[in-house]
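Heads up, one of the protein chains got dropped from this complex, but the rest are sitting where they should.
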Amino acid sequence: MRLIVSEAAFDPGFEVNDFTAKPVGAGAIVSFTGLVRGDGSASGMMIEHYPGMTEKAISAIMDQARLRWNLLDSLVIHRFGKLAVGEPIMMVAVAGIHRSEAFQAADFLMDYLKSRAPFWKKEIGADRAEWVASKPADEAALKRW
Amino acid sequence: MRLIVSEAAFDPGFEVNDFTAKPVGAGAIVSFTGLVRGDGSASGMMIEHYPGMTEKAISAIMDQARLRWNLLDSLVIHRFGKLAVGEPIMMVAVAGIHRSEAFQAADFLMDYLKSRAPFWKKEIGADRAEWVASKPADEAALKRW
Amino acid sequence: MIDVLYFAWVRERIGLPRETVETGAETVSGLIAELVARDERYALAFSDLASLRVALDQELAGFDAPLKGVREVAFFPPMTGG
Partner (left out) sequence: MIDVLYFAWVRERIGLPRETVETGAETVSGLIAELVARDERYALAFSDLASLRVALDQELAGFDAPLKGVREVAFFPPMTGG
């Protein structure tokens, strides 16, 4: 299990290879990469977080996933600070024996990270900056698990 | 949309980065990499396929996924021939606007590739070589879609 | 003495990221009442509790949670990471 909360950019391909090389006996690696979308006039994003709680909350979510799906390994990277459109915001990777558990665990991690890890996004446009509102669908997604 | 059916090894990290760089407006990239597991005494795997039908079948599956989830891009790589334990067998990547459609599309592609693309795996051990039997669960998984 | 932290638009409305507060409040709600009584910035930040979340010592909690033994309270909008 590895968790990185950092302002620094990361290289999703490097992380996928590094992660894939480690777990012995894995048959299935699922990765998710979230990118800054740049809807409308947005030129980038500012991500605020709660140092300390962020690490605790994500570690707890990763522990849950590991036990529930018997994962061989998992990785979460989440950035904060200023990001440009197209940049990777975050990444999740899980290694399982079979594909269905790997897909479920990655999907679960994303749902929980979205609504339970203390990050807040602010969309930056040419002449405006607006906090992204949470979506009822994101909170509802947690009920799937 | 890109499909590669090849005997040659591929680099999952390179492919993830190459894929991630392309689709404009993507917010979510999901990738799946399947590895040779090496259960028990297996030292590797031999994968046979049906040239011609393989490409047709996978293209049809990719078309279905693209329309159903409005994907921005998708990638399938599948190897055939001799593979050692730990080597990547295949990879799927999809780019969507939102995470839930990207997860669903990748999961769908994997289920259909597993049971509808003409590949057959033979597990190679020290003193035996056995065709991998299809699992009823794999056929049943198609009913989810 | 308790550390009170604010994030995202809560921080912006109140105008500071954290402060140390002397309080006799027994619950989060009691603390909010004291803060709101201070001035308009707090009143504005806490005007709609349904759009706020609270964490006690870095764990999500409810507004009726007791403050006894708590060293750090944080107020923020629903999370939007991932």
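Letters A, B and C name the chains as they come in the text, with residue numbers starting at 1 for each one.
Just so we're on the same page, a residue touches a chain if its C-beta (ideal position, glycine included) is under 8 Å from a C-beta of that chain, and two chains touch if they have at least 3 such contacts.
Since we're looking at a predicted model, the values are computed, not measured.
Colleague: For the full complex, can you list every visible chain touched by the one that's not shown?
Modeller: B
Colleague: Any idea which of B:Gly25, B:Gly44 or B:Pro118 touches the chain not displayed?
Modeller: In the complete complex, the chain left out is touched by residue B:Pro118.
Colleague: List the residues of chain B that touch the chain left out of this view.
Modeller: 34, 47-50, 52-53, 56-57, 78, 89-90, 110, 113-122, 131-134, 139
Just so we're on the same page, only the chains that are shown with their structure count from here on.
Colleague: Taking touching chains as linked, do they make an open path (line), a single closed cycle (ring), a hub with spokes (star), an all-linked set (complete), or other?
Modeller: Contact map by chain: line.
Colleague: Can you check how far apart chain A and chain C are, centre to centre, with Cα atoms defining each centre and the answer in Å?
Modeller: 26
Colleague: Measuring from the mean C-alpha position of chain B to the mean C-alpha position of chain C, what distance in angstrom results?
Modeller: One centre to the other, that is 48 Å.
Colleague: Residues of chain C that touch two or more other chains: which are they?
Modeller: Expected reply: 82.
Colleague: Spell out, as numbers or ranges, the residues of chain A touching 2 or more other chains.
Modeller: In chain A, residues 34, 110, 114 touch at least two other chains, as defined above.
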